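Only one protein chain is missing from this complex, and each of the others stays in its spot.
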Amino acid sequence: MKLGVFVSQYSRENDTLSRLKAEKLGVILVQNGVYNAALKEDGKSSPILDKDATIYALSEDLQSRGLGVGNVDSKVKIVDYDGLVDLIFNEYEKIIWL
Amino acid sequence: MSKLTIGCFSSLVGSMTTDFVVKLAEAARKKGHDVDIWLSGNGTMLSKKGQRSFKDYSSLEKTIKDLVTGGVNVVACEACAEARGFHKEDLIDGFGRKSMDWYLASCFSADRVLQIGGE
Partner (left out) sequence: MAIKKVAFVVDKLPYKTETSRLALTHAISSQTVEIHLEDGENITPVLAFIGEGVLNCIKGQKASDMYGITSLESHIKNALLTDIRTLICAEDVKRFGLSNDALIMDAEDIGADMVSEIVPFDEIMEEMNTADHILFF
């Protein structure tokens, strides 16, 4: 299964996300989820970024929160709404929102 | 052309989730995809007409009306709306009001479904 997971909350641990398994996994950080892309608590990046998945963050939600490209971890690909549509239809077969 | 069905169970006033839904629907439509939006729970608030625009709150009525004109189906859960005291006559023109099985039927014909639960 090619699974795209929208993460909309800021939480360094996400019980459900940590359990999901898929041949191809994408984590798409939106809304407050984008803080996972940029914040380093006590100098450490969010464990979500260590997941064996491609990580994306929504540009509009980063900018809304005062987070620039320079704040975002190098593992994270920044996409806009157009990019989200392409991810949904072209990269993943199923999508869920946590 | 593919179809995206979005289930939105989150509220309009005070929540940015409906902004997300509307922007995603707009982007999908621009790329030529069909889009259905199902509003349930507090998400039904998006379907109520007469919402006054304040800069401090999301105001999506005009944008979503334009989406409906452009072919997006926006349908609100009838029971959820009635439970919140707004009735058929309060519905924005062009929007639908249906029972929950409509959402499942929309999922049936959708290539992708994004179900956004409530708060």
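In this document, chain identifiers A and B correspond to the written order of the chains, with residue numbering beginning at 1 in each.
Convention: a contact is a pair of C-beta atoms (placed from the backbone, for glycine too) under 8 Å apart; a residue touches a chain by one contact, two chains touch by 3 or more.
In this text the structure is predicted, and so the values were computed from the model without any measurement.
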Shown chains in contact with the undisplayed one are A, B
Among B:Val13, B:Ile92 or B:Ala110, residue touching the chain not depicted
B:Ala110
Which residues does subunit B use to touch the chain missing from this display?
7, 9, 40-41, 99-105, 107-108, 110, 112-113, 115, 117-119
To test your reading of the contact rule: which positions on subunit A touch the chain that is missing from view?
1, 15-16, 19-22, 94, 96-98
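Quick note on the criterion: only the chains that are shown with their structure count from here on.
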Partner subunit B, residues of subunit A touching it in the complex
6, 8, 30-31, 60, 81-82, 84-86, 88-89, 94-97
Spell out the part of subunit B that touches subunit A in their complex, as residue ranges.
2, 4, 16-17, 20, 23-24, 26-28, 30-31, 33, 111-117
